[in-house]
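The structure that follows is given in the form of structure tokens.
A protein chain is absent from this complex, but the other protein chains hold their places.
The letters A, B and C name the chains in turn, as written, and every chain counts its residues from 1.
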Amino acid sequence: MHIDIELFAGPRAVAGVDCIRVEFDATSESGSCDAGEVKRLIADQYPELATYAAQSRLAIDEAYVTDDHVIDLGQRVALIPPVSGG
Amino acid sequence: MHIDIELFAGPRAVAGVDCIRVEFDATSESGSCDAGEVKRLIADQYPELATYAAQSRLAIDEAYVTDDHVIDLGQRVALIPPVSGG
Amino acid sequence: MNEPFVALVEEPLRVEDYLTRLPGDSAVPSNTIGAVQWFLGITRGRTEDERQIQKTTDLWYEAHATMAIKEMNRLASDAVSRFELQGIVLVHAIGVVPPGQTSVIVGVAGRHRTPMLDATAWIMENLKRDVPIWKRETFHDGSQDWIHPQ
Partner (left out) sequence: MNEPFVALVEEPLRVEDYLTRLPGDSAVPSNTIGAVQWFLGITRGRTEDERQIQKTTDLWYEAHATMAIKEMNRLASDAVSRFELQGIVLVHAIGVVPPGQTSVIVGVAGRHRTPMLDATAWIMENLKRDVPIWKRETFHDGSQDWIHPQ
């Protein structure tokens, strides 16, 4: 199974791409995983993003989710590092 | 001896004039009196202004003074009731 | 630092007329301004008291003009030191200000946001206590009140 994750700002500059894919085993019944697990998968599979992954929030379908939020396959997932607008 | 006092807003509307004169005996050496005494003279000699005099500050030469400030004859004196700009 | 801009104006105010008086406006760029803050006091058409809501049909502001300008300049220069302002605009309307129009404008510019908001609050509190300007309300029944807050 996999989830595609959009990148912005610092993480995108470091990864050099707009979007990364994380792979995982379908261990749960839903065949999915939660947001905290996605951040750990990013850190494992893209070590250069590990620091950002720890500091960032995930957004699903353009809304922040907490680490225990279960991600459905096919939802739009974005890694949102600390923001600096204003 | 006398002091002329400029009026504004409510006190001027009640008195019907822009300026009033208070008379007093020259009891002090300077032949003058302090701001607190001027407010009492206003209340005595213009009873319709007594309430305003108690609520107001005096300004001498365009600056607020405290009640113990001694007024020199010839200075510009104004009765400043509570303000409502803004 | 721009010179403080202080004025009494004999008509309702328009903030458009003062934007370029502060650094940080695009017409007056500055390398150290991080926050520009404009406050507009608007006259209200309704006055509420315990007994009734009276419709205000006319508002009139009067000043002890020379003293008001002195007090506004003193306030402006105190605010510049206290909040490290790099620019300040302080303007009050005099005469008729119909309900819904602008009677006072406070503009400040400086390095950071929070001190600019604090400066605005401080300036308005002091202005409403010390600057010799008075408001007269005319109600729909023709009666008039000079406003002297206790």
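In this section, a contact is a pair of C-beta atoms (placed from the backbone, for glycine too) under 8 Å apart; a residue touches a chain by one contact, two chains touch by 3 or more.
What you are looking at is a predicted structure, and each value in this text was computed from that prediction instead of being measured.
Shown chains touched by the hidden chain across the complete assembly: A, C.
Although one chain is not displayed, subunit C still touches it through residues 12, 14-16, 19, 24, 26, 29-42, 44-46, 99-102, 109, 111, 113-114, 116-117, 120-121, 124.
Across the interface with the omitted chain, subunit A contributes residues 6, 8-10, 13, 52, 55, 59, 62-64, 78, 80-86.
Rule of thumb we're sticking to: only the chains that are shown with their structure count from here on.
A separation of 74 Å divides the Cα centre of subunit A from that of subunit B. Our note on geometry: subunit A versus subunit C, Cα centroid distance of 49 Å, whole angstroms. Centre-to-centre spacing of subunit B and subunit C amounts to 27 Å, using the average Cα coordinate of each chain. In subunit A, there is no position where the chain touches two or more neighbouring chains simultaneously.
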